[in-house]
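Written out below as structure tokens is the structure these notes cover.
Missing here is one protein chain; the remaining ones are kept as they sit in the complex.
Let's look at chain A:
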Amino acid sequence: MSWGFTVVPMPFALHPPESLRRPFREAGRSTAFVAAGLPPHLVAVALWVWLVGLAVVVPGFAPLPAALLIVSAGVLTAVQRWRYRTLRGPGALQVPPRTGRPALRHPIQWLRSPGAWRQIAYHGLVGPLLAPVEAAVLVLWAAGFAAASIYVWIWALPPEQRLTQVGYTTQAAYITAGGLALTAVMPWLTGRVARLEAGVANVLLGQTRAERLQRRVEDLTESRAGVVDAADAERRRIERDLHDGAQQRLVALAVNLGIARATLTDLSAEARRVIDDAHTEAKQAVAELNDLVRGLHPAVLDDRGLDAALSGVAARAPIPVRLSVDLATRPPATAEAVAYFTVSEALTNVVKHARASKAEVTVERRGGTLVVVIADDGVGGAGPSGGTGLAGLAKRAASVDGTFTCHSPLGGPTVITVELPCAP
């Protein structure tokens, strides 16, 4: 006898729509997840049985299974994390950042960590409680399928083994209905169990709130440093582009106009005036572009450091500025940039608002801190709300974990202090 199969195209049956497939897939995944939890949880059950049995027979040996549990906690945790990662997705269990293999290399240190005892509690106490629940889920699934397909079993079993009671076909109908109902409820039940397990595991196997916050702080610190560095790099790039392009071109233009002005002496007064104006304009454009570049990230800061860059700023100020920069080595580039802009902006403020006759700038390193002080003898009353850019300076300092203080009573004087961390 041969079976002839004809493959009939059945698009609906073979490729049911996503909305129909999803519940089945999810139920399958939850069941696999719950099933995979059973073996590692049963390990603890076995250890408990051993422990209780030993305690009855030889009380002195009781610590052995407990020690085994503690020793195997690391491995069991790894198994559980693998289970969550592969069967529930990468984000299902928030795992603390890996730091080598502390459980194996430094067992004492590992035991002292709060995570270790939470893990041991999970495997020793929660595991044995979860194992029967997981077993029940699997049994219910099996029962549901078996009951729903009772007629198949009746048909498949040899006649002599069949139930012989009268009315078994009626009972079988009830059993089928019950099985179908159970199978219909099982995805929901399995989902609940999976969620319950995930909740417990996240508390005991996942990272604590402190660990999570610590990790978040580390991530944010790193990403913020990246953003600050990127912004600095971008300013430098713009400075270089302007220097290589527009600045050179403008100087060349001003030179040409200057030469025209100096050599074309036989032109009409009108034409000479136009050339003269154009020359003045071009020089002004050069000066303005220089100011703009200085406001971005001056080349002198990268090339020669804070002292040279700040002496340029101080020398350009229209009031006398005393500058003292005392740095044995150069601070990190970001700290230099913040210090430079703080002094530059603060001096601009002094000139614009403070009605000061002189100012003093000191930059020094105290331990791991770069301290920048800008003082003037002006009228005071400067505050972050005055639209003087002080708020921006405070933010800039905060962006590198620095502090910004402005002491400016009405009547003056004003003292601005910025402290920037710079590891020596």
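The rule is simple: contacts are C-beta pairs under 8 Å (C-beta built on N, C-alpha and C of every residue); 3 or more make two chains touch, one makes a residue touch a chain; residues count from 1.
Quick note on the criterion: contacts and distances are computed from a predicted model.
There's a gap in the complex where one chain should be. From "Response regulator", "Phosphate ABC transporter ATP-binding protein", "Putative peroxiredoxin DrsE family protein" or "Octopine transport system permease protein OccM", what does UniProt name that chain?
"Response regulator"
Based on the whole complex, identify which of A:76, A:300 or A:397 touches the chain you can't see.
A:300
In the complete assembly, which of A:132, A:178, A:295 or A:312 touches the absent chain?
The single option touching the absent chain is A:312.
From the list A:27, A:175, A:306 or A:321, which touches the chain that is not on show?
In the full complex, the listed residue that touches the missing chain is A:321.
Go through chain A and note every residue touching the omitted chain.
243-244, 248-249, 251-252, 254-256, 258-259, 261-263, 279, 282-283, 286-287, 290, 298-300, 303-304, 308, 311-312, 314-316, 321-324
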